[in-house]
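The complex appears here without one of its protein chains, the remainder shown in place.
By letter and in written order, the chains are A and B; residue numbering begins at 1 in each of them.
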Amino acid sequence: MAARCWSSFLHCFFDYETPKTIVIYNKGVGSIFRFIQFLIIAYVIGYVCLVQKGYQETEAVISSATTKVKGYAATNTSALGLHVWDVTEYVIPPQGDDSFFVLTNIIPTPGQIQQACPEVPHPSSICESDDDCSEGRSPLQGNGVQTGRCVNYSASVKTCQVLAWCPHEDDSNLPKPALLLKAENFTVMIKNSVRYPKFGFSKKNILANISKGYLKTCRYHSTTDPHCPIFRLGDMVHEAGADFPTMAEKGGVMAILIDWSCDLDWPEKDCVPKYSFVRMDKSTHNTAPGFNFRFAKYSNNGSIQSRTLIKGFGIRFDVIVFGTAGKFSVLLTVVNLGAALSFLSLVGAVCDWVLVTCTAKKDFYAKHKTSYLTEEGTGEVISFGKSYGTS
Amino acid sequence: MAARCWSSFLHCFFDYETPKTIVIYNKGVGSIFRFIQFLIIAYVIGYVCLVQKGYQETEAVISSATTKVKGYAATNTSALGLHVWDVTEYVIPPQGDDSFFVLTNIIPTPGQIQQACPEVPHPSSICESDDDCSEGRSPLQGNGVQTGRCVNYSASVKTCQVLAWCPHEDDSNLPKPALLLKAENFTVMIKNSVRYPKFGFSKKNILANISKGYLKTCRYHSTTDPHCPIFRLGDMVHEAGADFPTMAEKGGVMAILIDWSCDLDWPEKDCVPKYSFVRMDKSTHNTAPGFNFRFAKYSNNGSIQSRTLIKGFGIRFDVIVFGTAGKFSVLLTVVNLGAALSFLSLVGAVCDWVLVTCTAKKDFYAKHKTSYLTEEGTGEVISFGKSYGTS
Partner (left out) sequence: MAARCWSSFLHCFFDYETPKTIVIYNKGVGSIFRFIQFLIIAYVIGYVCLVQKGYQETEAVISSATTKVKGYAATNTSALGLHVWDVTEYVIPPQGDDSFFVLTNIIPTPGQIQQACPEVPHPSSICESDDDCSEGRSPLQGNGVQTGRCVNYSASVKTCQVLAWCPHEDDSNLPKPALLLKAENFTVMIKNSVRYPKFGFSKKNILANISKGYLKTCRYHSTTDPHCPIFRLGDMVHEAGADFPTMAEKGGVMAILIDWSCDLDWPEKDCVPKYSFVRMDKSTHNTAPGFNFRFAKYSNNGSIQSRTLIKGFGIRFDVIVFGTAGKFSVLLTVVNLGAALSFLSLVGAVCDWVLVTCTAKKDFYAKHKTSYLTEEGTGEVISFGKSYGTS
């Protein structure tokens, strides 16, 4: 009895079931079969492996960047006199973040103090009597909070009085050309450190083969110096297809894109950053391009606080680091090969259909390939003329 | 000889091997077969293609955003008198980054100078003699570095003397309601520019069909104006389910989520941002909600530097841009179809098992489907009654 169980188990374990097959020498079907096989193998090798690198798992980059701007510009204006601008003055904030702003043009409004003064004339501020103004109202186009009185703005125009930092800023006359047009020659050094934690990979944009001497004098150039981490502001704006003088005048937003996409199956030294530059505030038909913000310097004259309001125009540079690293992964290799194998099995179904449908000797092939069992009889019925297969 | 080789090669190349099959008309097994086939096809069409879009490759968004807040608020306090607050004063930092802070409440401590003064009484600062204090110690709950002396804080209490900016800040009386409660009506315009570099796609949140006039007057509303890029602060806080007056008083952190998830197989114009708002400092049982930080304004009176310390409460808004774009990918289509095909082939194995196990005529089917070869004999042995297949 035990011997019988053992024998049964051995059969269960070692029995190998394999389909009976017929081999047909038919040039038509054989060609189709080989051709589709070739297509699938070409797809796997060419597209999956070479083009898409489907055998790799990927990870997005983690980055930390610091920036340091250098350069001086001398300006001679009636408001400031002869003045030399250094980094401390024109880079806001000064910390060297991955987003920094270079001031290129200013509209200063010195001597503002908190007081009541007539609003600048515009449709919602022009009034004829106090009834047209209401205390506490502050229209968005306005410059302060209305006191409810209607006062003379000039000899001919009356406007609502507002409580505000007066005198109001007049930003209609933007200095042309931009005050700090020389910012074109300023340079910025970008130190960027990236990590791919899943792959235990970390690297800096200052490559190991860059010498200290080269770092002192080099300027980034897309073809001649693609790995120099020092960028001339004018070059970046130019590469983005924008015009520096125009941008300096009204401001703008530039993205410094650093692409760290890497194939980590290759040596580490082949993983190098690729820089590109894009203007992010590109004009659309509904909004004017440009970038500005207001800041103020406060001072106390006795007990009265006064300030100089500055509407600063300039270029904000956003260092945007992106990229995905790929590395060989068993899982994804199996998935992609498995999917291709599935299609190989599909080839058989296609060729079988061709064999029993389109070939000259289809009935002969069908007879030998397929047998029909009917539920009614117990004998094997081979149908010749008619075929209603399910394949 | 050459002819023979050629013939052999032709056979190798054009021979087509295909399994012999039997066709069985059995309603039970046929139904199971068709039903599972239907399930798999429904899964591929319904779930893979329509729900999950498994045929698409995806990429995470790259973004750059600028913000501009507008609005005025008048306050009348004993410390500041009548004062109008403008953007320059209440938005910190003023640069219009994708993370900005709107000041809503303040506790000012004017006239601080560097000097030795008694510490505020708390368990670790109350002392009876100099022995209870030690020079150089600075407990975290304290306000400075101890000098080692025990001095009178009031007539009845003695505390350790500290070197610090004195007088100390007293932040126990938070102004109620918040000083700048009117911040509820302030508006912020968000300019957001996104890119999907792999797909060569870039777009702005100010859509092309938005007119200049609409931009001047519109306010975002989730149903009536979902594409207006100008947001009322109070609306955002309200949509996040928070109460503005409470949040203005103690501060808070809001996330402005911009979802750029897009199906790039559709026209570009269908790719529009979806805004949502979440309060990020939501109270848990162990930490009080709120957001504040301290900053100071320094001034020199003669040779002595003094400062006004300001504990500023307010709402920090983080513009968080996320989303993935999907686009048709041959690779992923093949992978998903291939996987489904694999399961189709599994159907056969299941039905075969049903056929030779559960049907009435299982022995009859088994006889015609499977032949048993034994190693011992050389003849074909067909087993009828017993089946120990491996399938």
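Miscellaneous remarks
Following the convention adopted for this analysis, contacts are C-beta pairs under 8 Å (C-beta built on N, C-alpha and C of every residue); 3 or more make two chains touch, one makes a residue touch a chain.
Bear in mind that the values here come from a model prediction, so they are computed numbers and not experimental data.
Seen from chain A, the chain kept out of the figure touches residues 11, 13-26, 60, 62, 64, 66, 68, 70-74, 82-84, 86-89, 93-97, 187, 191, 193, 195, 197, 202, 204, 206, 208, 210-212, 215, 297, 299, 329-331, 334-339, 341-342, 345, 361, 364-365, 368, 370-371, 388-391.
Although one chain is not displayed, chain B still touches it through residues 8, 11-12, 15-17, 19-27, 29-31, 33-34, 43, 47-48, 52, 54, 60, 92-93, 99, 101, 114, 136, 138, 140, 142-145, 162-165, 253, 255, 257, 259, 278, 280-281, 284-287, 291, 293-296, 298, 300, 309, 316, 318, 320, 322, 335-336, 338-343, 345-346, 348, 351-352, 355, 368-375, 378, 380, 389-391.
Everything below uses one rule, namely that only the chains that are shown with their structure count from here on.
Bringing chain A onto chain B by least-squares fit of CA atoms involves turning it by 120°, to the nearest 5.
If each chain is reduced to the centroid of its CA atoms, chain A and chain B end up 17 Å from each other.
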